[in-house]
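Presented below is the structure to which this report refers.
Missing here is one protein chain; the remaining ones are kept as they sit in the complex.
Presenting chain A:
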Amino acid sequence: MSRAENEAYWGSTDTAPSALDNFFDEDCEVTWTGITAEFTRSPQSRHSKTTPDGNSSSTSSIVDNITVHSVSDWNYVEVKGGRSNTSSSSSQSVSGVGKVIGEKLDSWKPPSVSIKWNSSQGQGSGPCVQCAAKDTEIVQLKKRLENSYSRYNLTLPPDDTVNRILLGQPYSLESYRSLEDKLALLDTALGTMDGSAVMATILHLKKTVKKTIFITEMQARPQACNLFTNYLRKRHKYSEAIEFLGSLGKPEEAAILSYELALTGKTPEAKMKNMEKSLETHFAVPSVSFEAKMVKNHMKLLGRQLAIDEADSKDQTNPMLLKYPRAANVVDKSLLTTLFYCCMYHWEAGETHIGSPLALRKAHDLSDRELLWTALKGRARVNHWPLPSELDSWLGSKGLLGALGSLSSAFGSSGKILPKGIKATLPMEVVVHTLHSSRAPSNVLAVYIGLVDNLESRLKLAHNYKCHQAVIDVHVAQKDRSALEQYMKEIPSGSPEYLKAESALKMVKWKN
(Lines give C-alpha, C1' and ligand atoms only; values in the text may rest on other atoms or scores of the structure.)
Protein backbone atom coordinates (compact mmCIF):
# COMPACT_ATOMS: atom_id res chain seq x y z
CA MET A 1 0.00 0.00 0.00
CA SER A 2 1.37 3.35 -0.92
CA ARG A 3 1.88 6.30 1.29
CA ALA A 4 -0.91 8.13 -0.45
CA GLU A 5 -3.24 5.33 0.40
CA ASN A 6 -2.21 5.56 3.99
CA GLU A 7 -3.06 9.17 3.98
CA ALA A 8 -6.38 8.60 2.40
CA TYR A 9 -7.18 6.08 5.00
CA TRP A 10 -5.93 7.88 8.05
CA GLY A 11 -7.05 11.22 6.78
CA SER A 12 -4.03 13.26 7.62
CA THR A 13 -0.33 13.16 7.09
CA ASP A 14 0.98 13.99 10.46
CA THR A 15 -0.95 11.44 12.41
CA ALA A 16 0.55 8.42 13.88
CA PRO A 17 0.37 5.77 11.12
CA SER A 18 3.69 6.52 9.56
CA ALA A 19 5.24 5.87 12.91
CA LEU A 20 2.95 2.96 13.38
CA ASP A 21 5.50 0.27 13.40
CA ASN A 22 8.06 2.06 15.34
CA PHE A 23 6.60 3.64 18.35
CA PHE A 24 8.91 3.23 21.13
CA ASP A 25 8.34 0.72 23.66
CA GLU A 26 10.92 -0.07 26.22
CA ASP A 27 9.48 -3.53 26.59
CA CYS A 28 9.88 -4.45 23.00
CA GLU A 29 13.23 -6.01 22.55
CA VAL A 30 13.03 -6.02 18.82
CA THR A 31 12.88 -2.31 18.75
CA TRP A 32 15.99 -1.90 20.77
CA THR A 33 18.21 -4.11 18.77
CA GLY A 34 17.48 -2.41 15.56
CA ILE A 35 15.83 -5.34 13.87
CA THR A 36 12.70 -3.29 13.64
CA ALA A 37 13.77 -1.84 10.39
CA GLU A 38 13.27 -5.15 8.71
CA PHE A 39 9.73 -5.75 9.67
CA THR A 40 8.86 -2.15 9.27
CA ARG A 41 9.50 -2.43 5.61
CA SER A 42 7.99 -5.82 5.07
CA PRO A 43 5.47 -5.58 2.28
CA GLN A 44 2.59 -7.08 4.29
CA SER A 45 2.89 -4.37 6.84
CA ARG A 46 -0.11 -2.36 5.93
CA HIS A 47 1.03 0.92 7.27
CA SER A 48 4.66 0.72 6.55
CA LYS A 49 6.26 3.25 4.33
CA THR A 50 7.32 2.16 0.93
CA THR A 51 9.91 4.79 0.38
CA PRO A 52 12.97 2.74 -0.46
CA ASP A 53 15.27 3.89 2.28
CA GLY A 54 12.59 4.58 4.80
CA ASN A 55 14.12 7.75 6.13
CA SER A 56 13.13 10.37 3.66
CA SER A 57 9.70 10.64 5.15
CA SER A 58 8.66 13.72 7.00
CA THR A 59 7.90 12.00 10.26
CA SER A 60 9.90 9.29 11.84
CA SER A 61 9.75 7.88 15.26
CA ILE A 62 12.45 8.45 17.79
CA VAL A 63 12.64 4.85 18.66
CA ASP A 64 14.27 3.46 15.56
CA ASN A 65 16.81 6.17 15.89
CA ILE A 66 17.83 5.23 19.36
CA THR A 67 21.38 4.12 19.53
CA VAL A 68 21.73 0.95 21.46
CA HIS A 69 24.61 0.98 23.80
CA SER A 70 24.23 -2.08 25.94
CA VAL A 71 27.62 -3.38 26.89
CA SER A 72 27.15 -6.79 25.40
CA ASP A 73 25.75 -5.62 22.15
CA TRP A 74 27.39 -2.70 20.45
CA ASN A 75 24.86 -2.70 17.73
CA TYR A 76 24.61 0.84 16.52
CA VAL A 77 21.72 2.05 14.54
CA GLU A 78 23.79 4.45 12.57
CA VAL A 79 22.45 7.91 12.27
CA LYS A 80 21.00 8.59 8.93
CA GLY A 81 22.27 11.59 7.10
CA GLY A 82 25.10 11.54 9.60
CA ARG A 83 25.98 14.69 11.32
CA SER A 84 29.63 15.21 12.02
CA ASN A 85 30.84 14.88 15.52
CA THR A 86 32.77 18.08 15.47
CA SER A 87 30.45 20.43 17.16
CA SER A 88 30.63 24.15 17.04
CA SER A 89 31.84 26.01 20.03
CA SER A 90 28.69 28.04 20.02
CA SER A 91 27.58 26.30 23.14
CA GLN A 92 29.55 28.78 25.12
CA SER A 93 27.65 31.69 23.78
CA VAL A 94 24.46 30.73 25.49
CA SER A 95 24.11 29.57 29.00
CA GLY A 96 20.97 28.76 30.92
CA VAL A 97 18.86 31.05 32.97
CA GLY A 98 20.21 29.58 36.14
CA LYS A 99 23.71 30.56 35.26
CA VAL A 100 22.79 34.09 34.33
CA ILE A 101 21.12 34.63 37.62
CA GLY A 102 23.97 32.97 39.41
CA GLU A 103 26.38 35.44 37.86
CA LYS A 104 24.18 38.31 38.78
CA LEU A 105 24.15 37.17 42.34
CA ASP A 106 27.88 36.85 42.47
CA SER A 107 28.41 40.39 41.38
CA TRP A 108 25.86 41.74 43.78
CA LYS A 109 27.16 43.03 47.10
CA PRO A 110 24.91 42.96 50.13
CA PRO A 111 24.10 46.26 51.74
CA SER A 112 25.71 46.82 55.07
CA VAL A 113 22.38 47.54 56.72
CA SER A 114 19.69 44.96 56.70
CA ILE A 115 16.68 46.03 54.77
CA LYS A 116 13.40 44.52 55.71
CA TRP A 117 11.10 43.80 52.81
CA ASN A 118 8.16 45.48 54.43
CA SER A 119 9.85 48.64 55.52
CA SER A 120 7.47 51.55 55.41
CA GLN A 121 6.71 53.04 52.06
CA GLY A 122 6.76 56.66 50.98
CA GLN A 123 6.54 58.24 54.41
CA GLY A 124 8.40 61.25 53.16
CA SER A 125 6.01 64.13 53.72
CA GLY A 126 6.00 67.47 52.06
CA PRO A 127 6.22 68.25 48.38
CA CYS A 128 10.00 68.19 48.20
CA VAL A 129 11.20 67.47 44.67
CA GLN A 130 14.47 66.02 45.80
CA CYS A 131 12.75 63.92 48.41
CA ALA A 132 10.32 62.66 45.83
CA ALA A 133 13.19 61.72 43.56
CA LYS A 134 14.92 59.96 46.43
CA ASP A 135 11.71 58.18 47.31
CA THR A 136 11.33 56.90 43.81
CA GLU A 137 14.89 55.77 43.84
CA ILE A 138 14.34 53.94 47.11
CA VAL A 139 11.28 52.23 45.74
CA GLN A 140 13.18 51.20 42.64
CA LEU A 141 16.13 49.93 44.60
CA LYS A 142 13.82 48.03 46.88
CA LYS A 143 12.16 46.41 43.93
CA ARG A 144 15.46 45.45 42.47
CA LEU A 145 16.52 43.99 45.73
CA GLU A 146 13.36 41.98 46.04
CA ASN A 147 13.74 40.71 42.52
CA SER A 148 17.33 39.71 42.81
CA TYR A 149 16.81 38.58 46.45
CA SER A 150 19.48 38.25 48.99
CA ARG A 151 21.13 35.25 50.48
CA TYR A 152 21.65 37.15 53.64
CA ASN A 153 19.16 38.92 55.75
CA LEU A 154 16.43 39.97 53.43
CA THR A 155 13.39 38.00 54.37
CA LEU A 156 10.70 37.70 51.76
CA PRO A 157 7.22 36.84 52.92
CA PRO A 158 6.71 33.04 52.90
CA ASP A 159 4.18 33.30 50.09
CA ASP A 160 6.72 34.89 47.78
CA THR A 161 9.45 32.41 48.55
CA VAL A 162 7.14 29.44 48.11
CA ASN A 163 5.96 30.89 44.83
CA ARG A 164 9.56 31.24 43.72
CA ILE A 165 10.20 27.57 44.47
CA LEU A 166 7.01 26.65 42.68
CA LEU A 167 7.99 28.58 39.59
CA GLY A 168 11.55 27.33 39.62
CA GLN A 169 13.05 30.73 40.32
CA PRO A 170 16.09 31.16 42.55
CA TYR A 171 15.28 31.41 46.21
CA SER A 172 16.98 31.39 49.53
CA LEU A 173 15.79 30.01 52.83
CA GLU A 174 18.80 31.08 54.87
CA SER A 175 17.12 34.20 56.06
CA TYR A 176 14.26 32.37 57.74
CA ARG A 177 15.90 32.04 61.09
CA SER A 178 13.17 32.25 63.70
CA LEU A 179 11.28 29.03 64.26
CA GLU A 180 8.10 30.91 63.62
CA ASP A 181 9.31 31.96 60.18
CA LYS A 182 10.41 28.45 59.32
CA LEU A 183 7.08 26.96 60.28
CA ALA A 184 5.18 29.66 58.45
CA LEU A 185 7.23 28.78 55.41
CA LEU A 186 6.55 25.05 55.80
CA ASP A 187 2.83 25.60 56.27
CA THR A 188 2.62 27.87 53.27
CA ALA A 189 4.35 25.21 51.22
CA LEU A 190 1.98 22.54 52.54
CA GLY A 191 -0.91 24.77 51.56
CA THR A 192 0.14 24.66 47.93
CA MET A 193 0.64 20.89 48.19
CA ASP A 194 3.59 21.21 45.86
CA GLY A 195 6.04 18.47 46.77
CA SER A 196 8.97 20.50 45.57
CA ALA A 197 8.28 23.44 47.89
CA VAL A 198 7.36 21.19 50.81
CA MET A 199 10.58 19.18 50.50
CA ALA A 200 12.72 22.30 50.30
CA THR A 201 11.19 23.73 53.45
CA ILE A 202 11.35 20.44 55.33
CA LEU A 203 15.03 20.08 54.57
CA HIS A 204 15.64 23.63 55.67
CA LEU A 205 13.87 23.01 58.96
CA LYS A 206 15.75 19.79 59.52
CA LYS A 207 19.10 21.37 58.85
CA THR A 208 18.56 24.28 61.17
CA VAL A 209 16.74 23.07 64.26
CA LYS A 210 17.51 20.36 66.75
CA LYS A 211 16.00 16.96 66.35
CA THR A 212 13.35 17.12 69.07
CA ILE A 213 11.88 20.29 67.62
CA PHE A 214 12.01 18.85 64.11
CA ILE A 215 10.17 15.73 65.23
CA THR A 216 7.54 17.63 67.20
CA GLU A 217 6.77 19.94 64.33
CA MET A 218 6.73 17.16 61.76
CA GLN A 219 4.41 15.10 63.92
CA ALA A 220 1.82 17.83 63.59
CA ARG A 221 2.07 17.63 59.78
CA PRO A 222 1.46 14.06 58.60
CA GLN A 223 1.49 14.98 54.91
CA ALA A 224 5.01 16.33 55.29
CA CYS A 225 6.10 13.19 57.17
CA ASN A 226 4.94 10.93 54.38
CA LEU A 227 6.79 12.94 51.76
CA PHE A 228 9.94 13.13 53.84
CA THR A 229 10.01 9.40 54.58
CA ASN A 230 9.68 8.57 50.91
CA TYR A 231 12.39 11.05 50.08
CA LEU A 232 14.75 9.28 52.46
CA ARG A 233 13.73 5.91 51.04
CA LYS A 234 14.48 6.95 47.50
CA ARG A 235 17.81 8.35 48.57
CA HIS A 236 18.48 4.94 50.14
CA LYS A 237 18.75 6.49 53.56
CA TYR A 238 16.73 3.68 55.08
CA SER A 239 18.12 3.75 58.58
CA GLU A 240 17.42 7.45 58.88
CA ALA A 241 13.88 6.90 57.63
CA ILE A 242 13.31 4.05 60.06
CA GLU A 243 14.59 6.11 62.95
CA PHE A 244 12.43 9.03 61.87
CA LEU A 245 9.29 6.88 61.74
CA GLY A 246 10.18 5.42 65.10
CA SER A 247 10.48 8.80 66.73
CA LEU A 248 7.21 9.90 65.15
CA GLY A 249 5.55 7.07 67.00
CA LYS A 250 4.82 4.97 63.94
CA PRO A 251 6.42 1.65 64.88
CA GLU A 252 4.31 -0.23 62.33
CA GLU A 253 5.62 1.74 59.41
CA ALA A 254 9.14 1.62 60.79
CA ALA A 255 8.86 -2.16 61.02
CA ILE A 256 7.72 -2.55 57.42
CA LEU A 257 10.49 -0.26 56.25
CA SER A 258 13.08 -2.20 58.21
CA TYR A 259 11.82 -5.34 56.47
CA GLU A 260 12.16 -3.58 53.13
CA LEU A 261 15.70 -2.66 54.09
CA ALA A 262 16.40 -6.26 55.07
CA LEU A 263 15.31 -7.40 51.61
CA THR A 264 17.92 -5.22 49.95
CA GLY A 265 20.54 -7.75 51.15
CA LYS A 266 22.53 -9.11 48.23
CA THR A 267 22.54 -12.79 49.17
CA PRO A 268 19.82 -14.93 50.76
CA GLU A 269 22.06 -15.40 53.78
CA ALA A 270 22.43 -11.65 54.21
CA LYS A 271 18.68 -11.23 53.86
CA MET A 272 18.06 -13.79 56.59
CA LYS A 273 20.51 -12.12 58.89
CA ASN A 274 18.96 -8.70 58.23
CA MET A 275 15.49 -10.03 58.84
CA GLU A 276 16.51 -11.52 62.12
CA LYS A 277 17.91 -8.21 63.25
CA SER A 278 14.83 -6.37 62.03
CA LEU A 279 12.57 -8.81 63.89
CA GLU A 280 14.43 -8.21 67.11
CA THR A 281 14.55 -4.45 66.93
CA HIS A 282 11.37 -3.43 65.13
CA PHE A 283 8.82 -6.21 65.15
CA ALA A 284 8.40 -6.52 68.90
CA VAL A 285 5.34 -4.23 68.91
CA PRO A 286 2.08 -6.18 69.33
CA SER A 287 0.32 -4.22 66.56
CA VAL A 288 2.55 -5.89 63.99
CA SER A 289 2.35 -9.41 65.39
CA PHE A 290 0.83 -10.70 62.15
CA GLU A 291 3.52 -9.06 60.06
CA ALA A 292 6.19 -10.39 62.43
CA LYS A 293 4.83 -13.88 61.90
CA MET A 294 5.04 -13.41 58.16
CA VAL A 295 8.63 -12.23 58.36
CA LYS A 296 9.49 -15.25 60.51
CA ASN A 297 7.87 -17.45 57.90
CA HIS A 298 9.89 -15.78 55.22
CA MET A 299 13.12 -16.54 57.11
CA LYS A 300 12.06 -20.08 57.72
CA LEU A 301 11.24 -20.55 54.05
CA LEU A 302 14.51 -19.06 52.88
CA GLY A 303 16.39 -21.36 55.23
CA ARG A 304 14.57 -24.39 53.89
CA GLN A 305 15.06 -23.32 50.28
CA LEU A 306 18.79 -22.99 50.86
CA ALA A 307 18.88 -26.47 52.39
CA ILE A 308 16.85 -27.97 49.54
CA ASP A 309 19.05 -26.32 46.97
CA GLU A 310 22.18 -27.47 48.72
CA ALA A 311 20.94 -31.06 48.81
CA ASP A 312 19.54 -31.13 45.26
CA SER A 313 22.51 -29.52 43.58
CA LYS A 314 24.66 -32.41 44.83
CA ASP A 315 22.08 -35.13 44.39
CA GLN A 316 23.06 -37.56 41.63
CA THR A 317 20.58 -40.27 42.50
CA ASN A 318 17.15 -38.69 42.38
CA PRO A 319 15.75 -39.89 39.03
CA MET A 320 13.38 -36.93 38.78
CA LEU A 321 16.25 -34.47 38.95
CA LEU A 322 17.98 -36.32 36.15
CA LYS A 323 14.91 -36.67 34.01
CA TYR A 324 13.69 -33.09 34.48
CA PRO A 325 16.76 -30.93 34.97
CA ARG A 326 16.01 -28.01 37.25
CA ALA A 327 15.14 -24.88 35.31
CA ALA A 328 15.89 -22.53 38.16
CA ASN A 329 17.08 -22.35 41.68
CA VAL A 330 14.26 -22.60 44.22
CA VAL A 331 15.81 -19.99 46.51
CA ASP A 332 13.80 -16.75 46.82
CA LYS A 333 10.72 -18.25 45.20
CA SER A 334 7.32 -18.05 46.82
CA LEU A 335 6.05 -20.67 49.22
CA LEU A 336 3.68 -22.25 46.71
CA THR A 337 6.34 -22.29 44.02
CA THR A 338 8.57 -24.09 46.48
CA LEU A 339 5.78 -26.55 47.14
CA PHE A 340 5.38 -27.02 43.40
CA TYR A 341 9.09 -27.76 43.17
CA CYS A 342 8.89 -30.24 46.03
CA CYS A 343 5.92 -31.97 44.43
CA MET A 344 7.90 -32.32 41.22
CA TYR A 345 11.10 -33.65 42.68
CA HIS A 346 10.34 -35.04 46.13
CA TRP A 347 6.83 -36.46 45.84
CA GLU A 348 7.79 -39.80 47.30
CA ALA A 349 10.11 -38.44 49.98
CA GLY A 350 9.38 -39.20 53.60
CA GLU A 351 8.44 -36.45 55.97
CA THR A 352 11.91 -36.35 57.40
CA HIS A 353 13.36 -35.36 54.05
CA ILE A 354 14.06 -31.65 53.74
CA GLY A 355 12.30 -31.44 50.39
CA SER A 356 9.19 -33.37 51.31
CA PRO A 357 5.99 -31.53 50.34
CA LEU A 358 4.29 -32.79 53.46
CA ALA A 359 7.07 -31.51 55.66
CA LEU A 360 6.73 -28.14 53.97
CA ARG A 361 3.03 -28.20 54.58
CA LYS A 362 3.54 -28.95 58.24
CA ALA A 363 6.13 -26.23 58.68
CA HIS A 364 4.09 -23.56 56.96
CA ASP A 365 0.57 -24.49 57.86
CA LEU A 366 -0.65 -24.75 54.26
CA SER A 367 -4.34 -25.21 53.62
CA ASP A 368 -5.69 -28.26 51.79
CA ARG A 369 -6.70 -26.05 48.94
CA GLU A 370 -3.20 -24.71 48.43
CA LEU A 371 -1.72 -28.16 48.83
CA LEU A 372 -4.04 -29.91 46.40
CA TRP A 373 -3.89 -27.29 43.67
CA THR A 374 -0.14 -27.15 43.77
CA ALA A 375 0.24 -30.93 43.92
CA LEU A 376 -2.02 -31.33 40.88
CA LYS A 377 -0.06 -28.83 38.86
CA GLY A 378 3.36 -29.90 40.08
CA ARG A 379 2.73 -33.57 39.33
CA ALA A 380 1.29 -32.74 35.92
CA ARG A 381 4.59 -31.10 35.10
CA VAL A 382 6.31 -34.44 35.50
CA ASN A 383 3.51 -36.22 33.62
CA HIS A 384 1.95 -37.79 36.62
CA TRP A 385 -1.73 -37.27 37.28
CA PRO A 386 -2.58 -38.65 40.69
CA LEU A 387 -6.14 -39.93 41.12
CA PRO A 388 -8.37 -38.31 43.71
CA SER A 389 -8.13 -41.31 46.00
CA GLU A 390 -4.36 -41.13 45.83
CA LEU A 391 -4.38 -37.48 46.72
CA ASP A 392 -6.87 -37.95 49.50
CA SER A 393 -4.88 -40.68 51.12
CA TRP A 394 -1.72 -38.67 50.62
CA LEU A 395 -3.40 -35.85 52.46
CA GLY A 396 -4.88 -37.88 55.23
CA SER A 397 -2.79 -40.94 55.82
CA LYS A 398 0.13 -39.05 57.25
CA GLY A 399 -1.78 -38.34 60.36
CA LEU A 400 -2.51 -34.83 59.34
CA LEU A 401 -6.27 -34.90 59.57
CA GLY A 402 -6.05 -33.01 62.79
CA ALA A 403 -3.92 -30.37 61.19
CA LEU A 404 -6.47 -29.57 58.52
CA GLY A 405 -7.37 -26.94 61.04
CA SER A 406 -7.51 -23.46 59.77
CA LEU A 407 -9.46 -24.03 56.61
CA SER A 408 -12.14 -26.42 57.71
CA SER A 409 -12.70 -24.71 61.02
CA ALA A 410 -13.74 -21.64 59.11
CA PHE A 411 -16.78 -23.54 57.93
CA GLY A 412 -17.09 -26.03 60.70
CA SER A 413 -17.57 -23.79 63.68
CA SER A 414 -21.00 -25.27 64.18
CA GLY A 415 -19.31 -28.52 64.99
CA LYS A 416 -20.72 -30.55 62.16
CA ILE A 417 -18.35 -32.92 60.49
CA LEU A 418 -17.30 -31.70 57.11
CA PRO A 419 -16.33 -33.79 54.16
CA LYS A 420 -12.66 -33.45 53.46
CA GLY A 421 -10.51 -34.26 50.51
CA ILE A 422 -10.28 -32.98 47.03
CA LYS A 423 -13.93 -33.25 46.13
CA ALA A 424 -15.00 -31.00 48.95
CA THR A 425 -12.11 -28.59 48.65
CA LEU A 426 -11.69 -27.70 45.01
CA PRO A 427 -14.13 -26.54 42.34
CA MET A 428 -14.13 -29.68 40.23
CA GLU A 429 -14.86 -28.04 36.90
CA VAL A 430 -11.80 -25.86 37.15
CA VAL A 431 -9.76 -28.89 38.21
CA VAL A 432 -10.90 -30.80 35.13
CA HIS A 433 -9.99 -27.85 32.96
CA THR A 434 -6.54 -27.61 34.51
CA LEU A 435 -5.96 -31.34 34.09
CA HIS A 436 -7.13 -31.23 30.51
CA SER A 437 -4.82 -28.37 29.62
CA SER A 438 -1.93 -30.25 31.21
CA ARG A 439 -2.78 -33.12 28.82
CA ALA A 440 -3.96 -35.55 31.44
CA PRO A 441 -5.03 -38.92 29.99
CA SER A 442 -8.69 -39.49 29.35
CA ASN A 443 -9.16 -42.12 32.04
CA VAL A 444 -7.88 -39.74 34.71
CA LEU A 445 -10.15 -37.00 33.42
CA ALA A 446 -13.09 -39.41 33.57
CA VAL A 447 -12.45 -40.08 37.25
CA TYR A 448 -12.33 -36.38 38.08
CA ILE A 449 -15.41 -35.64 35.99
CA GLY A 450 -17.11 -38.40 37.92
CA LEU A 451 -16.67 -36.33 41.07
CA VAL A 452 -19.09 -33.70 39.80
CA ASP A 453 -22.39 -34.35 41.53
CA ASN A 454 -24.76 -32.83 39.05
CA LEU A 455 -25.25 -35.23 36.13
CA GLU A 456 -26.12 -32.49 33.68
CA SER A 457 -22.96 -30.50 34.27
CA ARG A 458 -20.98 -33.73 34.35
CA LEU A 459 -22.26 -34.56 30.87
CA LYS A 460 -21.49 -31.07 29.66
CA LEU A 461 -17.94 -31.31 30.96
CA ALA A 462 -17.46 -34.75 29.44
CA HIS A 463 -18.61 -33.54 26.03
CA ASN A 464 -16.59 -30.39 26.33
CA TYR A 465 -13.35 -32.26 26.91
CA LYS A 466 -14.29 -35.15 24.59
CA CYS A 467 -13.90 -37.65 27.38
CA HIS A 468 -15.77 -40.74 26.08
CA GLN A 469 -15.45 -42.68 29.28
CA ALA A 470 -17.12 -39.94 31.26
CA VAL A 471 -19.96 -39.59 28.78
CA ILE A 472 -20.62 -43.30 28.92
CA ASP A 473 -20.57 -43.18 32.71
CA VAL A 474 -23.17 -40.45 32.76
CA HIS A 475 -25.50 -42.22 30.34
CA VAL A 476 -25.18 -45.39 32.36
CA ALA A 477 -25.96 -43.48 35.52
CA GLN A 478 -28.98 -41.94 33.80
CA LYS A 479 -30.01 -45.36 32.49
CA ASP A 480 -30.45 -43.69 29.12
CA ARG A 481 -29.91 -46.41 26.54
CA SER A 482 -30.79 -44.45 23.42
CA ALA A 483 -28.42 -41.64 24.33
CA LEU A 484 -25.64 -44.11 24.89
CA GLU A 485 -26.31 -45.87 21.60
CA GLN A 486 -26.36 -42.54 19.89
CA TYR A 487 -23.05 -41.57 21.45
CA MET A 488 -21.36 -44.85 20.55
CA LYS A 489 -21.39 -43.69 16.97
CA GLU A 490 -18.79 -41.13 17.88
CA ILE A 491 -16.42 -43.59 19.50
CA PRO A 492 -14.10 -45.56 17.24
CA SER A 493 -15.38 -49.11 17.41
CA GLY A 494 -12.96 -51.52 18.99
CA SER A 495 -11.50 -48.89 21.31
CA PRO A 496 -11.54 -49.74 25.02
CA GLU A 497 -14.26 -47.15 25.61
CA TYR A 498 -16.39 -48.73 22.88
CA LEU A 499 -16.04 -52.14 24.40
CA LYS A 500 -16.94 -50.77 27.75
CA ALA A 501 -20.05 -49.13 26.35
CA GLU A 502 -21.00 -52.40 24.69
CA SER A 503 -20.70 -54.34 27.88
CA ALA A 504 -22.66 -51.67 29.69
CA LEU A 505 -25.47 -52.05 27.16
CA LYS A 506 -25.81 -55.67 28.17
CA MET A 507 -25.36 -55.31 31.88
CA VAL A 508 -27.35 -52.33 32.96
CA LYS A 509 -31.03 -52.11 33.57
CA TRP A 510 -32.19 -49.35 31.24
CA LYS A 511 -35.17 -47.09 31.54
CA ASN A 512 -35.67 -46.95 27.78
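Everything below uses one rule, namely that a residue touches a chain if its C-beta (ideal position, glycine included) is under 8 Å from a C-beta of that chain, and two chains touch if they have at least 3 such contacts; residues count from 1.
Basically, contacts and distances are computed from a predicted model.
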item: Listed names "Iron hydrogenase large subunit C-terminal domain-containing protein", "Vacuolar protein sorting-associated protein 33B", "Ribosomal RNA-processing protein 43" or "Beta-adaptin-like protein", matching UniProt entry of the absent chain; value: "Vacuolar protein sorting-associated protein 33B"
item: Residue of A:L166, A:A311 or A:L455 in touch with the missing chain, whole complex considered; value: A:L166
item: Residue touching the undisplayed chain, where the options are A:S196, A:T216, A:T281 or A:S313; value: A:S196
item: Contact partner of the left-out chain, one of A:L156, A:L426, A:V471 or A:I491; value: A:L426
item: Residue of A:Q130, A:S334 or A:N512 touching the missing chain in the full complex; value: A:S334
item: Residues belonging to chain A that touch the chain removed from view; value: 1, 5, 8-12, 15-17, 19-26, 28, 30, 32, 39, 42, 44-47, 57-67, 69-71, 79, 81, 83-88, 90-91, 93-96, 98-99, 102, 165-166, 168, 192-197, 199-200, 203, 223, 226-227, 230-231, 234-235, 253, 256, 259-260, 263, 290-291, 294-295, 297-298, 301, 332-337, 364, 366-367, 369-370, 372-374, 377, 406, 410, 426-427, 429-430, 433-434
